[in-house]
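We show some of the complex, not the whole, and keep each chain where it was.
Chain nomenclature is as follows: A, B and C, assigned in order of appearance, with residue numbering initiated at 1 for each chain independently.
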Amino acid sequence: MDPTDPRTHHLGFARVDVDRAARTGDPEVVLGQGKSPSQVVDLLSALHEQHPDRAVLATRLDPAALALVAERLPTAVVDEVARAAVLGPPPAGRGRVLVLSAGTSDAPVAAEAALSVAVHGAAVARIDDVGVAGLHRLLAVRDDLATADALIVVAGMEGALPSVVGGLVGVPIVAVPTSIGYGASLGGLSALLGMLNSCAPGIGVVNIDNGYGAGVLAARIARQSGSRDEAPGADR
Amino acid sequence: MDPTDPRTHHLGFARVDVDRAARTGDPEVVLGQGKSPSQVVDLLSALHEQHPDRAVLATRLDPAALALVAERLPTAVVDEVARAAVLGPPPAGRGRVLVLSAGTSDAPVAAEAALSVAVHGAAVARIDDVGVAGLHRLLAVRDDLATADALIVVAGMEGALPSVVGGLVGVPIVAVPTSIGYGASLGGLSALLGMLNSCAPGIGVVNIDNGYGAGVLAARIARQSGSRDEAPGADR
Amino acid sequence: MDPTDPRTHHLGFARVDVDRAARTGDPEVVLGQGKSPSQVVDLLSALHEQHPDRAVLATRLDPAALALVAERLPTAVVDEVARAAVLGPPPAGRGRVLVLSAGTSDAPVAAEAALSVAVHGAAVARIDDVGVAGLHRLLAVRDDLATADALIVVAGMEGALPSVVGGLVGVPIVAVPTSIGYGASLGGLSALLGMLNSCAPGIGVVNIDNGYGAGVLAARIARQSGSRDEAPGADR
């Protein structure tokens, strides 16, 4: 196998696609799942060298990978709840995304979504624990919801939160089912089906636990919506 | 085949169980599905003769069966929305059940549930079109919900209504998923899974479109709860 | 049942929610599925009278309903491919949505999506028959894709089109799986799963054959994105 061949793996184990940002306007991303900690570090470094002025995101990192990134790449920002890391300066935030989550157990997915939004160039804030079994908490933040350019709604179990939110405001909603639940939750399929069958229209659903995918979509929506520039990540 | 044998089919095609009320305190019921209109009429008549002082309920009747019952049993009460009929005097209502439904399309199941409650001896009222995408309608009736002895909550699509109701009041809830929806609603499985995975506790789920089963359970709960005697079926 | 009660069905069979537009900024919608042709006509009329200056959309109309709408509401626009009708003036289009479809059989869903976009206030155009088995057709319109504010991508069978489009441009994508296919397509589940598992991020998925839901989401995205005002529905 010839390393000068354009079809060759650049790092021995992965063909790095450095032109993606040019095509889609997004940063490079390393999916940590199935990669060793040192592979994650090497990929982050290689992509960072290609574009030192742009953030690189690594997701689905296990504790060992998070630790090695922290040790070997001290300038990287490591988010242990989101199981993710960022290397390089994040872009300025344009537009604003609000991430809602139903329960405490949904936090890792909500955190991955929020971090992905920030790295993809939109401002982001979070509101947690607003599940539908305690409506008063959700109704208390209703005015906040209406001011966002896009909402990410994270919920497991029956996945009903997007339906309720979709009945309150007309903001574009990206719904993320989580694998939280037991028994007939079927690893998140119950929440996924609930969101797809929502009686409120205007909801786009991503894969189970896919906070990253939700963050990319919401950031793209918010970026092109926001004439108003906002400070990034003013988390509440 | 010996017609005097206690194991024999009384009507040639079905073994009628006339002792059921003695065992469970419930009226006799004829499941119309898969039976011809004349079989339905004959079964209703036979059961009515055994217990002229008690109501007999027939469910899942197709239009032809409803018509033949109306023609041949003029004292029967025929409910076309519920696709059901009652022959004989309903019992006095003890306790009170409220039937909530999410959307217009859930009406047949809600009607079957309400009729089943009445025939099984509890008072019943209905509140329709209080789906979760329009919370203000549900919140407007919140005080009513808390006064019932049991709630039947009927919903299709994502089946989120029981979760929201279960977060508002502590009344026993019987949830009925309906087959209303399309695509990934999977004939009601999505609503069923949503209700089983509800983040609010205290919800018992019955089979898809099973208004009858929900009515039986809710009536049993209400009957033993109600010291207060109420007029039957004061439907709103 | 008291017709003055605010919880009462206005038309005898459905509680009309005339405040929805105020809450979400969207027009009223009548879901035709499970309603009789005359119920559809009555609902369209009632909603149109409430808001004569705003369009009302009716979807999932069977041929009899389409015919009765055309006969009784001559000012309504009837779209037979989309199985839908619009009564009242559509809003001016703000922002621009492009609807892509993979095959000829996906046309009804693509048409419902396009009509829904237009009624919800964004300009819309369609590009059909750009399935992944004939990449040259898709690549020929690549530049067009990048100029839209939102893309709706409609596909059945394996549902691969959103993945390929998502690799070409960074525009927000709303993916609609259709029930087109046979055997193991499982009524559209195969396409749905394909879209949810897309290797390209930034894709929000709606229910199978849910052109309406996709149209609402895409229009909301485009409306808030478009500073540039465009002529509505310049269909190609």
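The working rule: a residue touches a chain if its C-beta (ideal position, glycine included) is under 8 Å from a C-beta of that chain, and two chains touch if they have at least 3 such contacts.
This one's a predicted model, so the numbers in the text were calculated from it and none came from an experiment.
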{"item": "Given 3 visible subunits, total identical subunits the whole complex contains", "value": "8"}
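Please note the rule applied: only the chains that are shown with their structure count from here on.
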{"item": "Classification of the subunit A:subunit B interface as same or different, half of numbers criterion", "value": "same"}
{"item": "Most centrally placed chain, judged by C-alpha centres", "value": "C"}
{"item": "Centroid-based (C-alpha) most distant chain relative to subunit A", "value": "B"}
{"item": "Separation of mean Cα positions, subunit C and subunit A [Å, integer]", "value": "27"}
{"item": "Averaged-CA centre spacing for the pair subunit C and subunit B, given as whole angstrom", "value": "36"}
{"item": "For subunit A paired with subunit B, centre-to-centre distance based on mean C-alpha positions, whole Å", "value": "45"}
{"item": "Touching two or more other chains - residue numbers and ranges from subunit B", "value": "134, 183-185"}
{"item": "Contact footprint of subunit C on subunit A as seen in their complex", "value": "23-26, 29, 149, 167-175, 192, 196-197, 201-207, 212-213, 216-217, 220-221, 224-225, 227"}
{"item": "Residues on subunit B engaged by subunit A in the complex (per definition of touch)", "value": "102-103, 131-135, 139, 157-160, 163-164, 166-168, 181, 183-186, 189-191, 193-200"}
{"item": "Subunit C-facing residues of subunit B, complex", "value": "104-105, 107, 127-130, 134, 136-137, 140-141, 180, 182-185, 235-236"}
